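Here the complex is missing a single protein chain, while all its other protein chains stay put.
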Amino acid sequence: MTSVIGTWIAAGLTLAIFSFLYRDNPAYKFAEHLYVGVSAAFAVLYTWAFDIWPMLVEPMILGRGVADPVDRWILIVPACFGLLMLARWIPRVAWLSRWAISLTVGIAAGLGITGQIQGILLPQIRGTLLPMNSIDNIILVVGVITTLVYFYFSVEHKGLVKAGARIGVVFIMASFGASFGYTVMARISLLIGRLNFLVTDWLHLFR
Amino acid sequence: MKRLMASLLLIAWWQAAAAQEPAPVAPGTLEPPGMVTAVDAPNDEGQAVNVSWERSPQDAGDATAFKGYRIDRAPDRAGPWTEAGFVIGGKTQFQDTGVRAGQTYFYRVAAVAPDDRAAEAGPVGPAVPRAQWFNTSRVNVLVFTGLLSFLIIWYIERAKRGEPLYIRKIQGLDAIDDAVGRATEMGKPILYSFGLGEIRDIVTVASLAILRQVAVRCAEHGTELLVPNWDPIVMAAAQETVQQAYAEPGRPDLYKEGNISFLTTDQFGYAAGVDGMIVRQKPGAIFFLGYFYAEALIMSETGHSVGAIQIAGTTAITQLPFFIASCDYTLIGEEMLAASCYIKRDPQLLGSLKGEDLFKAALILGFAAMAVMGTASVILDNGGSPGLLRVFRAIGEWFATV
Amino acid sequence: MNFFEKLVSLDRRFIYLSLGLAVIIPIVFKLVLPVRVSEPVRAAYESIERLTEGSTIMVSIDYDASSEPELQPMLLSVLRQCFAKRHKVVLLGQWPLGLPFGEIGLNAVSGEFNARASSNADSIVYGRDYVNLGYRPGYRALMVGLGREFRDFFAADYRGTPLDNLPLMRGVHNYNNIDLLVGLEAGQAGDEWIQYAGARYGLNIVIGSTGVVAPDMFHYLQAKQIKGLVGGLQGAAEYETLVKHPGTGTAGMVAQSTAHVLLLVFIILGNIAYFVMKGRKQP
Partner (left out) sequence: MKKEIPLLITFLTGVIIVVTFFIPHQPFGGMQQRLLIWYSIVLGFTLLLGVDNLLRGNIRRMARRQAGWGYAAVLMAGFVICFVAGVVSLARHNSLIALNGPFMYVYTYMIVPLQATMFALLAFFIASAAYRAFRARTLEATLLLITAAIVMLGRVPVGAELWDKLPQIQDWIMEVPQMAAKRGIFIGIALGTIAMSLRVILGLERTYLS
């Protein structure tokens, strides 16, 4: 029974959002605000259940799963940084949140440098070192080179560079076209998913 | 003749089949794995030992006939043994992370049958886990890190010293002045959106530089400039930028703080809000410069429908097709960053762009050279001299990451 | 107003209505078309199929309700294939709003298998055959950190059971103990898995992604940074074909086809109208 009620709620909300297609209206606004409220509660619950509780409360306060007292009490440092992040809520000390932001930005930047080199540059360069013994290889290498030429900003685009950049644009546009086709596919899939729900899960309740 | 061939084939097949047939083993026999080795895991903190072995003859890929391998560890050849781990059949390696640096360890590996009978091989050792001071498998990353850091920092320094660094002309930029002019002629406002970028996104920083340019032109012509925002922090930065820009041609009186507004942090709420502004105010020119997600399409299509001149720019690859289709000019990816350098002449951006460019030049030349070398080496290899091919492959291998 | 002028100023609600019909009619009548399996999807399937029975596979739920129609069928197919091969599944998530989908999927597929099972050994049991670790914030930092020790981030599973109390996790400490990662991606997390777990630790990765993300994955595929790629609802349908268990992916393919054809017709009409009108303006 509860799932039948649930399905009706879900169907009602789905139709409320779809009603936006006709024009903006109170049903849509209702659903939209409900969504924002619900997802805000979601953020609070998740921070507690998957961050503060298992990563801080359990190891630090309850001492579960940590053998070394150093490992246990050093967690005060990230706990303080986490609280500093929330300093944004109090305008007078909002600047303190910069400390916490700096920590995340510094670590992300540090990971980014070696990560981009090891994760993108090296393997992608390696994948482009190819002999010109097939049409595909030729097109591939020409495509990579001319795209890079297009994004080369510190020489004037004339002569050979201009020709290269022109070819680069052709490749770039073809790739955007492909992205467009795939994106269309994705968006239609989402619609199929929703209409599928309405037809199979909700309408079959009538039968 | 045919018959002879057939019988020959038959014999050959029979012999092959006989060769493949395993040595007769009594059912239920369990033989230990072969060739067990245990060595310190390279390039680590000294917290692991790599144990490897050859498969037991009974380990033939059938989980019902063979369970796996149990790896035992002991501080001495004589024991006492403790189980370090267990892996399924088909595997020939195990990394033991339950060890301490500097201690001595011995290992044995047991083949285990489904009924838990075990046949042990070993012990082998001693293996001593040691910490390394440099991860030798990451030399290539170090070389690239050093090279790139040097190029970028060096060019930033040069740009800071005021050395002029050339940046090519970028098409969409001239269009900015035209667009502002057109909107002014028509007596319509201008709308500028950062999309859903945060202040720490590089593209938002670049967009602020372009906003400044747009704002200066607006102040000169007395055109109204609307900047609806998704992020409150970006909004604050935009207000500051526009206020300064209006002072530049001496029109601070025209600056209206309310025009640079905060809408909502909800994605579709923001899109609906911007759409509403476009439909009501019918801006003559619209700028979408920043980071965009799915809302890009909704907003730019609405802009197109009111006939505004639209200039877009983003590093969000997935949204670029929609901008290209619905906008008059689109700055693609890095072009957007270069555009901000072109306008602002900020030594940091300028210098790092130049450094990146130099690296790109090296890549282009490298790719071309390797293509020639690869082709030549394949031709030579077909001609019977594989030397060059080996060199070609070795160069490729240098870029391997793991 | 002549025909072309009308065409140019077509009410968008007319377009909305025709698209709605193009999608809903095939769904109501449950039309099906045969699905052709492409190479990247087959490669993804094979990389799970070729693993020794009982291998450990990690599945990352990096999507939420907004792309559930595309990625959930992939999750179900992958789980069916894994459980049929008796592979162990370790599930976790990088998108907070998506984790429940992982739990729903595990529950549904293990239920299917357990309904057919006759003994405990045949059943799919939590803790022995699959584990749900849950969600932790951190993205790339988490991915790098797991390369050293899972327990530093997940001391316990999502219900609070310590990892060492779960038989499956007892021997799992880092990526050395994971045979394959299946990343189901609706955004950046896939790139991060490839760059921070794949390139750094040599973790084998298969990506299932939304149609939006898929085109940005082919360069990884060519450089062998990923073993296979399942892209969008079509990819999901192909995977369903391979595991011989048609689901919502296969069912959606006719609607997908009609919608694509309809859109192309609109694009062509729009262009005809555009060129006719342009021609008239320049007498």
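Letters are used for the chains, namely A, B and C, taken in the order the chains are written, and counting of residues starts over at 1 for each.
Keep in mind that, in the parts below, a contact is a pair of C-beta atoms (placed from the backbone, for glycine too) under 8 Å apart; a residue touches a chain by one contact, two chains touch by 3 or more.
Nothing here was measured: the structure is a model prediction, and the numbers come from that model.
Across the entire complex, contacts from the unshown chain go to A, B, C.
Checked against the full complex, the one of A:1, A:41 or A:67 touching the unshown chain is A:41.
Considering B:29, B:93 or B:149, the position touching the chain not shown turns out to be B:149 (whole complex). Panel shows subunit A; residues 2, 6-7, 9-11, 13-14, 17-18, 20-21, 29-52, 55-56, 74-75, 77-79, 81-83, 85-86, 88-89, 95, 98-114, 116-117, 120-121, 124-125, 127-128, 136, 139-148, 150-151, 168-185, 187-188, 190-191, 193-195, 197 of it touch the chain omitted from the view.
Although one chain is not displayed, subunit B still touches it through residues 43-47, 101, 131-135, 138, 141-142, 145, 148-149, 152-153, 156, 199-200, 202, 204-205, 232-233, 236-237, 265, 268, 294, 297-298, 300-301, 304-305, 315, 317, 321-322, 324-326, 333-334, 337, 348, 352-353, 355-356, 359-360, 363. Residues touching the missing chain, restricted to subunit C, are 10, 12, 15-16, 19-20, 23, 33-36, 38-39, 64-69, 96-97, 99-100, 103-104, 107, 134, 136-139, 141-142, 144-145, 148-149, 152-153, 158-160, 215-216, 218-219, 221-222, 232, 234, 253-254, 256-264, 266-267, 269-271, 274-275 (touch as defined at the top).
By definition in this document, only the chains that are shown with their structure count from here on.
Compared on C-beta pairs in contact, A-C and B-C come out with A-C as the pair having more. In this assembly, the C-alpha centroid of subunit A lies 14 Å from the C-alpha centroid of subunit B. The distance from the centre of subunit A to the centre of subunit C, with each centre set as the mean of the Cα atoms, comes to 15 Å.
Look at where the CA atoms of subunit B average out and do the same for subunit C: the two points lie 20 Å apart.
Looking at subunit C, residues 199-200, 212, 216 sit in touch with two or more other chains. For subunit B, residues that reach two or more other chains under the stated contact definition are 317-318, 401. On subunit C, the positions that touch subunit B within their shared complex are 52-55, 86, 149, 171, 173-174, 176, 199-202, 212-213, 216. Taken together, the subunit A residues at the contact with subunit B in this complex read 24, 32, 36, 105, 113-114, 117-119, 121-123, 125-126, 128-133, 141, 144-145, 148-149, 151-157, 172-173, 176-177, 179-180, 183. Every residue of subunit B that touches subunit C in the complex is listed here, in rising order: 61, 63, 68, 85-91, 95, 97, 317-318, 401-402.
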